[in-house]
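Please find one structure pasted underneath; my questions will follow.
All protein chains but one are shown at their positions in the complex.
For clarity, chains are labelled A, B and C in written order, and residue numbers in each chain start from 1.
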Amino acid sequence: MAITLGAHQYGKSATRLVHVGRDGQEHQLVDMTVDVTLTGDFADTYLTGDNSRVLPTDSQKNAVYAFARRYGVAVIEDFAALLARHFVDSQQSVHAARVSITAYHWRRLGPHSFQRCGDETRRAIVTYDGSQTWVVSGLTDLVLLNSTGSEFHGFIKDPYTTLAETTDRILATVVNAYWRYRTGDGDWNASYQATRQALIDAFVQTHSLSLQQTLYAMAERVLAQCAEVVEVRLALPNRHHLLVDLSPFGLDNPNVVFNATEQPYGLIEGTVLRDDAPPAGRAWALSA
Amino acid sequence: MAITLGAHQYGKSATRLVHVGRDGQEHQLVDMTVDVTLTGDFADTYLTGDNSRVLPTDSQKNAVYAFARRYGVAVIEDFAALLARHFVDSQQSVHAARVSITAYHWRRLGPHSFQRCGDETRRAIVTYDGSQTWVVSGLTDLVLLNSTGSEFHGFIKDPYTTLAETTDRILATVVNAYWRYRTGDGDWNASYQATRQALIDAFVQTHSLSLQQTLYAMAERVLAQCAEVVEVRLALPNRHHLLVDLSPFGLDNPNVVFNATEQPYGLIEGTVLRDDAPPAGRAWALSA
Amino acid sequence: MAITLGAHQYGKSATRLVHVGRDGQEHQLVDMTVDVTLTGDFADTYLTGDNSRVLPTDSQKNAVYAFARRYGVAVIEDFAALLARHFVDSQQSVHAARVSITAYHWRRLGPHSFQRCGDETRRAIVTYDGSQTWVVSGLTDLVLLNSTGSEFHGFIKDPYTTLAETTDRILATVVNAYWRYRTGDGDWNASYQATRQALIDAFVQTHSLSLQQTLYAMAERVLAQCAEVVEVRLALPNRHHLLVDLSPFGLDNPNVVFNATEQPYGLIEGTVLRDDAPPAGRAWALSA
Partner (left out) sequence: MAITLGAHQYGKSATRLVHVGRDGQEHQLVDMTVDVTLTGDFADTYLTGDNSRVLPTDSQKNAVYAFARRYGVAVIEDFAALLARHFVDSQQSVHAARVSITAYHWRRLGPHSFQRCGDETRRAIVTYDGSQTWVVSGLTDLVLLNSTGSEFHGFIKDPYTTLAETTDRILATVVNAYWRYRTGDGDWNASYQATRQALIDAFVQTHSLSLQQTLYAMAERVLAQCAEVVEVRLALPNRHHLLVDLSPFGLDNPNVVFNATEQPYGLIEGTVLRDDAPPAGRAWALSA
């Protein structure tokens, strides 16, 4: 019996980058967190502490800042791809790189004034292995709620089932969505806007018999409207809004007063894809 | 030497209430967290465990839900005042009550569909002592940034000063604002909108020589535009955006690439008030 | 009607300081966050942006690090006092200073190895106004639970009361305690240990008829055992553990299976003090 090193990777996480574009009369603000992950010929540092093939994570952070100055950050997927290719192409020991960007939204208040718009993030995850580039985009923390138009009934009743069937409930969720593109080139900003809108539209317009059904409708809408997307992965927590029993106080409660709970929560996950989607390769996992 | 009980208070915190107004064609969604605090004749339970004058915090929570059904929640200050008066007027042992509400913003997406708008909250803090009602409103977690128009120089240089003077920096802050009204009656929704806009306008329009100056300008603007407000309290963390030194990489950095840091941070606080403001009484502290 | 500047203060928050004492064979690790707040002759920067009396918060941060090197950090109250006196005594415009320290616990694993011990913090809040020093110590996030020995009954039943009376419940809380010392000098480490132990002992040993009663017992124990402490302030959230109703599944539940909830929660607050306690002065509020 021997002990061996399996999959391994490393990199710099959570480099905070704010870029102010000052070319026009209005400033352009881009605010993001960058995570770099590298895989390659790094076994020596794990096994013996020989760092001769290790690019320090501090250097990765510096490259992020320098590239932002040199190339700008107008499209986060493009910026991530530039960085990923840089790490692989400039260092023999780096066989593949992933650059994952989380961008935050700001609303313009003036030529150089901005207001942060909540927790919703835009994500770009770009992986490059020396020959191929995989692009995944996404969004997180988009909180949506329908105050009616949601039912849940006809489910299994086992000995532990006490849940009442309902034809009218609040459906609320936090959208965490990632989608894979067919190719490594695209108009990523346009695709992001279209995908985000498709997700929202489908949530709003679907009369829901289950959050699973809503999930599928959201992903299907993206694929129907965005030809460049081949796969959508959604994780939708069910933010339960419990109808408060007001009968002890002589009051009815016709879906008016709710207790919004955080835990426990249902978690519904699903992948929806085209049947001609190319293999995912390293799109979803660097150390495949 | 004797040991005595000093100021004491208790109540139910963090009751989560979502109210769906279903009267019109469009649903109205109000989402809030309610904190109740009571003070009064409660020494016995502290000293001996005699609970005969204690209204359970569970009953306070139930009252929040029942009142939401009975009276609606159209204006959070009014809802808070209703509750505060209820606790004092219905229980002899309750001498004063504070109801503090944190409301969350949702954007309408459809007749019964909504999207949560970030972390910014609207606050209402209403205190009632059996005869007088004090109303404080507020907002928290409004994140603002000016990418230019901010200077900082002319400060003290002591032996520990290494900060460079600057005539152009990013100024970013998280607005935490509370304001006190002259009376216990008002059009609170209109006042909130006007106050919030005044805070934002002043931040955007002030060419800043210090965050302190911006703070005063924001508070002054509120008082200038909202006659019903007599006092404004602001706490503004200075979210430092550090200019990244790119010279080791042969690059300049003319205020383009920044590292957004979370700690440490400057914290600037100040109260601005009218000279004819009535005494604050219990507006800011229940157990005065 | 004129608009005036009221109470105001500023400073550097959240300076993270780790000090490694390397004098003996074993390293000594002290890990803390330091908040500095100054008040004084700062109206000009608020009113006009004139910073000539402003000590930059960046310089305050530098002083924290330099003082740690120069004087060590063996006792956090002493370190806070050194800093507070420095700011007031070295700058004419600084009339009073508060230095608040949050220290984190580490357990020794070896001569230079340590394991972080949870979220519990030790606090020191020292205020100096040029002539007097006030010392408040504290602790936060100490989570305690009694699985029996707690009752709650005999309370008011109003129309919103549905809570069942109980003679056996779980009592759990997060201790947030602050205590004021009679003088500005003391053996702070010994006092902290004694105070913390008194709080825990009283929680464990008190058969509780209400969390209020437990609060008083905890504070009283501190005052009984620590002569140098003159006032104790406690804020105890009631972390409700709800007995799960298992009767739909044909099971009893004799206080065995609980749902630990985070919200809503009761919040019990109280001050207990000696009747000969000196006036609090600025101990609890810098801008008094």
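We adopt the following convention: a residue touches a chain if its C-beta (ideal position, glycine included) is under 8 Å from a C-beta of that chain, and two chains touch if they have at least 3 such contacts.
These figures come from a predicted structure and were not determined experimentally.
Asks: Which parts of chain C are in contact with the chain that was left out?
Replies: 16-22, 27, 29, 31, 62, 65-66, 68-70, 106, 109-110, 112-120, 142-149, 170, 200, 203-205, 241, 244, 246, 248-249, 251-261
Asks: Even though one chain is hidden, which residues of chain A still touch it in the full complex?
Replies: 1-16, 33, 35, 37, 42, 45-63, 66, 90-91, 93, 152-156, 158, 160-163, 208-210, 212-213, 215-216, 220, 223-224, 231, 237-238, 262-276
Asks: What residue numbers in chain B mark contact with the hidden partner chain?
Replies: Here the touching residues of chain B are 159-160, 162, 248-249, 262-263.
Following the convention adopted for this analysis, only the chains that are shown with their structure count from here on.
Asks: Which chain's centre, taken as the mean of its Cα atoms, is farthest from the centre of chain C?
Replies: Following the centroid criterion, the farthest chain would be A.
Asks: Report the inter-chain centroid distance for chain B and chain C in whole angstrom, where each centroid is the mean of the CA atoms.
Replies: 22
Asks: Would you mind pulling out the distance in Å between where the CA atoms of chain A average out and where those of chain B do?
Replies: Spacing between the chain centres: roughly 31 Å.
Asks: So how far apart, in whole Å, are chain A and chain C when each is placed at the average of its C-alpha atoms?
Replies: Centres of chain A and chain C (C-alpha means) sit 38 Å apart.
Asks: Can you list every residue of chain C that touches 2 or more other chains, as numbers and ranges?
Replies: 160, 162, 262-263
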